[in-house]
Every structure is written in structure tokens, then in C-alpha cells.
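Take a look at subunit A:
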Amino acid sequence: MFNDAVQFVENYPLLVAAIKIVIVFLVLSGVVAYMVLAERKVLAFMQARLGPMRVGPWGLFQPAADGLKLLLKEDIIPAGADKFVFLIAPVISVVAAFTVFAVIPYGPSSALIITDLNVGLLFVVAVSSLGIYGIILGGWASNSHYPLLGSLRSAAQLVSYEIPAGMAIVGVLLVSNSLSLVKIVEAQQSSGLWNFFLQPLGFLIFLIAAVAETNRNPFDLPEAESELTAGFHTEYSGFRFALYFMAEYTSMVLVSALAVVLFWGGWLRPFASVAALDFLNYLPPVSLLMIAGVVFFFARRNPVPAEKWFLVAVAAGSAVLAGVVAVPVVITAVQPIFWFTAKVFALLYAFIWYRATFPRYRYDQLMNVGWRWLIPLALGNLIATACVLWWAGPNPGRLKLFFAMLAANLAVAIVVALLVGWRSPTAAAVEKQTGS
Partner candidate 1 sequence: MADEPKAPSEAQGENERPASAGQPAGSPAPIDEGSRATPAGGPSPPANAPAPAAKPPAAAKPPAKPAAKPDPWTSPLVEELQKRFPGAIRDPLIFRNQPFLTVAKESLVPVCEFLKSEEGGAYTFLTDETAVDYPKRPQRFEIIYQLYSFKRNDRLRLKVLAGEGEKVPSAAAIWPAANWLEREVYDMFGVVYEGHPNLKRILLPDEWTGHPLRKDSDILRQDEAWVQANLGIKSGQ
Partner candidate 2 sequence: MPEVTYLDADELVINMGPQHPATHGVLRVKLKLDGERVTGSECIIGYLHRGIEKIAENRTYQQFAPYVDRMDYVAAVTNGMGYCEAVEKLLGAEIPPRAQYTRMILAELQRIASHLLWLGTHALDLGAMTPVFYTFREREEILRIFENYCGARLTTHAFRIGGLLYDLYDGFEKEVRKFSDMFLGKIDEYEQLLTKNRIWLERTQNVGILKAEDAIAYAVTGPVLRGSGVKWDVRKAQPYEAYDKVEFDVPVGRHEGWGDTYDRYLVRLAEMRQSVRIIRQAVERLESGPIFGKVGKIIKPPAGFEVYHAIESPKGELGYLVVSDGTTHPYRVRVRPPSFVNLQAFDLMARGHLIADVVAIIGTIDIVLGEVDR
């Protein structure tokens, strides 16, 4: 039977790829839908409130309700809008965001990789830079001032932050010596060091640029509700609005997945080479058991019988699943996907966390951060990385490389800080204005 499967895969590669694509698409849609719920819930808990509680137990079915509502809403096209552009803009956003997932490796086995392009990294950068068209064209086509301003802002913002993000990626490229995402993870596996430890500065730059490119707080200027009502999608409603919404959350998942692949070792367990931490291998079943326990605890306190039994069923399901996962063979098979997902979720949590914590940058300050800080830092990082690699020569010792990189990163940070200086360019203007 196993041989049959192998035969099937070999005979119909396109069909298998299509099946994988469908699976990834469905799972991703689910993740995105529940990401919205998770964001609302996490934000709510950080803000001393409960979040959605109505649809299903703890609002668990809220995404379905939201989706249904948006589907059934009227699709309004403003008068004077450029109809064709207005209609295709959100589609561009979503397609660009989803397409990139084709090259993300979810695990080491070929079953978990849709395709391994040898220019995977370039493909990622290229396709994800297309998403901006959805935003610019959508804002322009609405024939309205706020959306136009929103799309202008996001055009400037995305172009500016793509540069540091790209340069941070180049640092990874130098360290890993490949453009293939699979090879990048494999390089981290073989060296036993995540790129995060070799490129801490690069990771920081990438993370900041990623937040900016997904238009998330504190860089959510293109849709800053207090300034531009809703920015580029002010005039959108119904399903097209939902598409934009989906695109935003998909890109969040995307940049998190990318950061995980590039810097956090993709599907690798943390410190995979340290035997003392092997107990971490049992985390998948243990976490499932914990989920089961928590759900069961809340199920007992739920007053609605239907919800109660649903939750009990969920708890039981998780427990059973934990049992299945605990089987040694399965546990090894599940490891990669578990760690990949866990890391992506950790980054996604950070996205939500920023939103609860930070005020929003102003447009010029955003440009300042991008051009005056991130780009010099990224450039310096690139040069320093190249120098260290040249100095270390082929196959350097792990610790040697780590400390050399750390020192180089620190040096770059200090030099850039000194050069750029702490003085904000507005200070002079203020002095002029106040005469002090």
C-alpha cells in the first residue's frame, strides 16, 4: 500500500501538487480566520475584557459568523470609482499573499514542501512585493481622498521597508549560502545554530520591516482609523473588504513563517543538538493534553448544555489525539510541523502584543525609522556579515562564528547609533519655532 502511494506520487506529480496546494489553502484559510478570533481574544484579555463570547462557546464560531455576514453584505462600488481596478484590487492582495506559501517548507519531508525553488527566497520577495498593488490600486480606484492618502502612504511605506527587509534577507543568504528555503533550514540544522544567533541584528531589522510591510501597529498608517478613517479600504464593503482583511492576516502569517524559516530554524526543535533538552520532544502530546485539560475545565463551568457537550467532545478529542501523538513513531513524524507551527504562532502572538502596546508612528517618523535607522543598520550588517564570513573562512567552528558575528553586530549597532545620532531632525525646527 505504501508502495502504491509512492507510485501514485511519481505518476501524477501535478495532481499531488494540486492536492497539497488545496490542503495548504484550506488550512491557511482556517488559520487566518482563527487568527482574527485569536487577535480579538488576546487583545481582549490584555485589555480587561472578554472579547467575542456570543457565537459558540467563548465565541469559537465567531469567524464563521463574520465570514457569513461579510459574504451576505452588499458589495458597494462608489460612484466615480474606476470599476475594473476597484474590483480586481483586493483580489491581487489576496492572491499575492497566498501564492508565497507555495515555497514555504513546513517540514523536512517532501510531503510537507509544495515546491522547493532554487530561487525560493527571491520568489518570496518578488511575489510578496506584488501585494502592494492591491493596496495602491484599491485606494486610488475608490475615487476618495482618505483611501488615496492611505494608498500613497502605503506605497511609500512598503517601498521603503522592502529595502531593509531585503538586505536582512541577504545576510541570511550569505550565512546559509543558498536561496532555497529548504536549504536554508538544512544549513541551520547542519551548523546547529539558528540564523537568529548569527544574525540577531538582521532578525531585528527583518521583524520591524515585516511589521511595517504587513501594515500592522505601530506601523499601521495606511489604515490608521483615527486619521484616515480606514485608509485604503475605506470604500470597500462586504466580500471585497473581507478579501483585504484576509490578505492582511495572511501576510502576517506569511512573514511570521518566513521569519521562522530564515531565522528560527524552520521546522527544527530549539537546540536540537543539545541532548539534555530531548524532553522537549514530548511537548506535542503534552501540550495537546494541556489543551484538553483547560477545555474540560471550562466545559464543566459552561451553563449551556449544547456548548458544554461540544467542549467536552473537543477535550476528549484533544486527549485522544495526545494519545495518538504520544506513539513514538508518530511523535517523530509530528515534531517538525509542531515546532514550525508553534514558532509561527509565537511570532503571531507578538504581532497582537504590539497592537495592544504601541501607539502609532507618524508618517515622517516611520520614514525616519526606515531610512535613517534600518537601512544603515542593514547595510552595516551586510558588510559586517560578509567580512566575518571572509575572515572565518570555510567551515569555521560554531562558537567562533557565533561570537564573531555577535561582536560584529554590536559594532555595527554602535557605529550606526553614533553616526545617525539620537537627535531628531525636528528639534531644530522646534527651536526655531519657540525661540528657545
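Per the selection procedure, all candidates are chains of the complex that A comes from, given by their letters.
Just so it is clear, a contact is a pair of C-beta atoms (placed from the backbone, for glycine too) under 8 Å apart; a residue touches a chain by one contact, two chains touch by 3 or more; residues count from 1.
Just so it is clear, the model here is predicted, and its values are computed rather than measured.
**Student:** Sort out for me which candidate, 1 or 2, comes into contact with subunit A in this complex.
**Tutor:** Every other option belongs but stays apart; subunit A touches 2.
**Student:** Given the complex with candidate 2, which residues does subunit A contribute to the contact?
**Tutor:** 43, 46-49, 145-146, 149, 153, 217-218, 220-221, 224-229, 355-365, 424, 426-427, 429-430, 433-434, 436
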